[in-house]
Structure formats: C-alpha cells, structure tokens
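Every protein chain but one is kept in place in this view of the complex.
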Amino acid sequence: MTTKQLVEQIEGEASVYFDTDDEKVVFSTIAFPHFRGMENILKGKNALDALVITPRVCGICGHAHLMACVRAIEDAYKNAGESVVLSKKAENIREFTVVMEIIQNHLKWIYFVLLPELYKRSDSKQTSYPLKGAFGASLATKAIALLGGQWPHSSYMVPGGITCDPTYIEILQAQGFLEELIAFFEKESLGVALDDFLAYETCKEFAQGDADIAKIEAYLLQLGMHEKGLAYDRFIVLGKHQFSRQSKIKQTRFFSVDSKYVSTVESFSPNEKTFARNALYKDEYYEVGSLSRMMSLQIPLIKNIHRRYKDSAYSRVMARVYEVAHLMKHVKELLSEVRIDENSFNKPAPIETLTASGVGIVEAPRGPLIHKIDIEKGMIKNYEIITPTQWNIGSSNKNKLTPVQKTMQGHSKTDALFIFRTFDVCSVCTTH
Amino acid sequence: MHSKQEAKPRLVWIQGVTCNANIHSFLNLPTLPSLLSKLNMLYHPSLECSHTLQEITQLEIACDVLIFEGTYDPLLKRNDVLIADVVKHFAQEAKYVVALGSCASFGGIFKASAPKRNSGLIFNEKESFGPLLESQKKVINLSGCPVHPEWLGYTLNMIINKKEILLDELHRPLELYSHLAHHGCTRNEYFEWKVDAKEFGLKEGCLFYEQGCRAPMTHASCNKILWNEVSSKTRAGTPCFGCTEPDFPRNNLFSTQTNMSIPQDVPLEIPKRAYLTMTGFAKTFSIKRLEGKLIDYKTTR
Partner (left out) sequence: MARISKEERKSTIISVALKLFSERGFYITTIPDIAEKVGMSVGNFYNYFTSKDILAKELVLFISEYLGKSIQKINEEDVSTEEKVYKIVTMYFDMADHKPEMIEYFLRVYLSNREVFGEDCKGMLCVSPFVTEMMIFFDDGVAKGELHNQDFFSAFGLFMGYLGGMVFLFGENILPEPLSEYKTSISQNIFNALKTRS
C-alpha cells in the first residue's frame, strides 16, 4: 500500500509517497505541489531585471541565483562577441558573498534540521538550539551585506562586475565578522581550531570532545547511517569556482563535464501533481552538493570517509559539515586578496544592443544551479532554471530511480525520511 | 524569568506563494532569542513551535497573531487544505494579522504567478481587494521584498507591549514607512547637487538620474535602520527598486525612465516644476569635491 508523508522544514514542503513491504520502503515518489512560475514571470522583461527577480526564487540561496543570472547574461554577451571583463576584485567579492551564503545555509541546516532530527531519532535528552544556527548565519549575512547591501535578496552583481565600491573599512568589518564566525564555529560546532579540524585525515578523529560535530557523528553511527542511504556513488560538480572542481566522479574515477549534456525530464508522481522536473547528465542521475564538491577536491579526510562508508547518509552529512570549515578557510584567504584599487565594474555594451543566449552555472549551497537566458534586443525571450534539488530529489519510475529514491529503498520509513533530509532539500527552488 | 506560556501572544505563521525570504530575513534579527521568548509559537515553518502543519490545518485551535507570508492564492493548498480556509479560520479570532512582505501586502512578485486571482490580504497592488477586507482593521502590512527583520521585530514587540501601532493608508506602520528609503542615504549630497553616478561600482554619485533608484519615491526606512545592521542597497551602489511599494516589481529596474532627459518620476509630492527649477540651479555649479573620487587609491599613496 502507498502511504503519504508530508515533509516540512525543507524551505517549504514536499509529499513523499512510500510503497512498503514488511515495514521496508520498496518504492517512493516525491511531489512538490506549490507552483510559482518564475520562468514565465521573467519572459518579456528587460534582461537586467532578472538580476532582481531571480534571487526571489529562494529566500535561503537567492544569492546563488543572482550569480547564476549574472553569469548567464555575461555568457550571452560573450556569445554575441561582446567582451565583458571582470576585475579580479569583482570576481573575488562575488565568490566571497556566494560562499558566505553557502555557509549560512549549512549552519541553518545543521542546527535547524539535522541536530533536532538526530536528537529526536535517538531519544536523546539533549536540547537542540536551532537559534545557534541563526546566530552563526547572521554573522555570515552581515559580511555579505557589507558588500551586497543586504541579505536576503541583494542584486549587487551586474554584468561587468559589482555595484559596490568598498573601502578598507568594509573589508576589515567583513573580516571581523568572518573571524567572529570562525570562533563561534570552533567553539560551538567543532570543539577544535579550524586548522586542526581541516587537518583531520580519518573520520576517527571526529569523536574528539563533546562539541556538536562529535555528537552529530556519534548519532549518525548510532543510527547506522554509515551503512544507509547509499545512492549511485556518482557525483557531479558543474559550477566553476575556486572552492571546488568541475568534474564528474564515478566511484573514485574523475571525468570532465560540459553543461550541454544536462537535461530535464518530467517527474513520475502518480499520487499528486508535482511542479518539479528531474535533472540528469547524459541521461544518468547524479548526486550533487557538498559531498560531490568535497569529493571533487580529493581531500584526504573525505577520501577516507568515502572509502569506509561510500555515499552513505553519514558521508553526505559529514561532507556538508566539513565543507563549512573548508569554505571558511577559503573565504578568509579570498578576502585578504581583494585589491580595492581595482575597478568594481567595467561597463559592457548597452543591454538593448544584445541579442544572444547564455548559460550561467554556479555551485549553490545544494549543488549546481543553472540559469539559461535567451535575450532579444535586451529583453528576455526565454528563461530556464535548473536547481540542485532537481538532481538529488527527482521522482522517477521504478526503472530508473533518482538518487533520493535509491537511498530510501530498503529502509524503514523513519530512516527513509531522515535520509531524505540528509540531502538538504529546497522545496521553493525546486518549484521555481 | 519564566513567564507563563498562556500569557504570551499565540502566534501562527502561515505561507502563501512565497520564497521564504521573510523567514530568513527575520532570522537575522539580533534580538531574536529574547523576542521569541515572549511569544507562544504555535506554528512556524522553520522555527521551533508546538504544532505541526498537519495539526494546525485541522483548524481547531486559534491564535492571537497571524503572520501571513507570501502572495495570497485562493486555490493554494497546504497539507491539502485550502489556504483560503486557513487564513479565514485564524484571522477570525486573531487580534492582529500581519501581512508579511510585499507579496502578502500587495501581491508582490508572485502576483504574476496567477495575475487574475493572486493578491495581498487586503490589497491588490494599491486597490482594496483580498480575503480579509471585512476584517481589514486588524491587518498590518509590512511590505518589503523581503521585510526588514527589525520591522517585524518592532511590530511584534508593539503587540506584545500592547501599544497602538499607527498605520498609513496602505496599513503600514507609520514609524517604519513614513520615511523614504532616500533618508539617510550616504549619497544624499550628490542628490542635492545633482551629481549622478557615472556608472555602477562607484561610491560617488547619485543613482537617481541614470541607474533607476526609487529611494526618493519609496516609503521605507532601509537607510535609517540598516540591513543586517551594516548597510543598504544604495550604500552598496545598488539602486533602490521600490520594493516596499504596491507597484513592485516595476519594469526596467536598473534604469531611470526619462522623458527627453527629464526624470519621469520626481521625488514624492514635489511638483515637477519646482523639482526642475532646483535641478537647473544645482546643476549650474560644478563642485570639484563632488565631481571627483573621494579617495583615489591609485594615485594617493
């Protein structure tokens, strides 16, 4: 029989339908029932207006949408033979704010979703403090706002650069917030210094102390999550950044990637109307997000985790936790490299003169985010958005399961729902 | 000290067609923990609360404050229950209904998802329209895309402290929306002397003449109560898009609509003739300090 489970706290909701046999999930489908029609809203507007509209796809990762959008428009310029020159400063600041958004996302996920769920699942007497996540996230967003004006919903990236013109004061303030954030993360989450944590080589080292990371790891093991929630052991990273590497990984073998092989198909959702489509690469499903990105960097600790526990729920969760530390270190360096005497903005040709198509890809908190734009004399003729959750949380028929469907198969419904959450699902993005 | 849970206002936070940004904006509020301790959170989509969505959509309990985030779509369902019924149920007993963000206030971005049926709770853009017209007296519109965390903090604290909130004709609190986004902008002197920003990416110059800035026509205290406590769009060189006004989102957001080089819209309630006269005078003078860069990192070494 099929039972329905409403999943909340995933930036909206989703319905998961389970077919079970002897209490074990044999098949599942997923529906995202809330339509918004962002792509239609964009049609006929000035292409630059997409820089304001598309961040509003998502309240938690709108900045990633902004960057995907500006990259798509810049790609269109390039395809029309018009050069758009970005200063190193503009590139670094863009990267900085996008990474800070990923950090705030992960901190919220750890404290709002993961820890309460782990405590609940293991009948722990521990109290969870979701607002810890909000506090850490607010430090990250302050640093974004110093350069982007505000978070959420900044539109400070424009074709040719960024709108801000920071002095050392803003850079120093941003560094200050970052340092405070790192100190908070070390004290509350890691229990050790950031550099010491990043130097871990095996997952045995997580168990030190009683900081939140140690608890997370212990509960994951207790729930057997190191043996559950395995997908295809196939990963993909499509966005070009300094903090990960564009690649396709099958088990441990690396391949190059080209976004032209990305396609979407209609979801299989017999029980409820869904507004999501599944994303594939060369007709195959891949896992995207933190685990894929950390895999792409061949970090010893991640390799160790993967060797032991493959692409289990444990690996997925711990890679996300690790990524926070990795990104903090990365942005610290990034910010110190910003040269404020460089131009923030190099004016491109007027948008009205542009008739071309472009693709913009970034690594959003949950994985590759793709924006495709067709521009005719500066106006949007067509706009397409493919979000990370469309990769991980597709809903397909039994012949070709999506990553999430595969991970939930064979487990109890309770375990399956926990595994579902380990992907860090974003409902609003999925039904853009 | 512990206060009795019963004495605290019971709050339910429901979502229409939304992007969740009002939640994430609210999570930036520095005083969030103390504010939440003064509320009895029955339901919230992200924060800790006493009920699940399934439970509250039984429509059996009541609340004192209903927060509605997102565009109102009468056909939208949450947990298979029409949001129209959910809103009607909770609004009935609530003393206050907060329409959170421009979507809930006026329709906002997601009005365009279904333009013929979507609206705010008591306004469709600036026309009276929506499901709560009959009880509009209890509706407080907190427009903004998203709402500023302090604006919601102010509103909830006023309710908790049983203070009267004065509203403008669009039901927005006067203390938050009688200012213009222009007030407190670091580029004010450039506006006064009509020196435009030559392009993006400069701290110098006003964004009103070329880049589409709506701050002088937009009711919002963004440059008085800074975003994330540190900045604002205009401070970061981004034009104000007028996101707190009923006509958001307008078109061509990064350019100023001009008629023969004359701005089509001039600062709020200033007669165009007066504005143009002042502009003409101000433009006559070339003020060296305002023409150049404030700091030239390339040559000042």
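The first chain written gets the first letter, and so on, giving A and B; residue counts start at 1 in each chain.
As a working rule, a residue touches a chain if its C-beta (ideal position, glycine included) is under 8 Å from a C-beta of that chain, and two chains touch if they have at least 3 such contacts.
Everything quoted here is computed from the prediction, not taken from an experiment.
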Worksheet, complete the sentence: Absent chain's touching partners (shown only) are B
Fill in: Positions on subunit B contacted by the hidden chain, ascending
258-262, 264, 272-273, 276-277, 280-281, 283-285
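What we mean here is this: only the chains that are shown with their structure count from here on.
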Discussion item. Counting only Cα atoms for the centres, state how far subunit A is from subunit B in Å.
Written reply: 27
Worksheet entry | Complex interface listing, subunit A residues touching subunit B | 6, 8-9, 11-13, 33-37, 40-41, 45-46, 48-49, 51-53, 56-60, 62, 90, 108, 112, 116, 130-131, 134, 137-138, 141-142, 144-156, 158, 160-165, 167, 173, 340-341, 343-345, 347, 428
Worksheet, complete the sentence: So, in the complex, the side of subunit B touching subunit A is made of residues 15, 17-25, 27-30, 32-33, 36, 45-48, 52-54, 76-79, 109-110, 112-114, 145-146, 199-204, 222, 227-238, 241, 249, 251-255, 295, 297-298
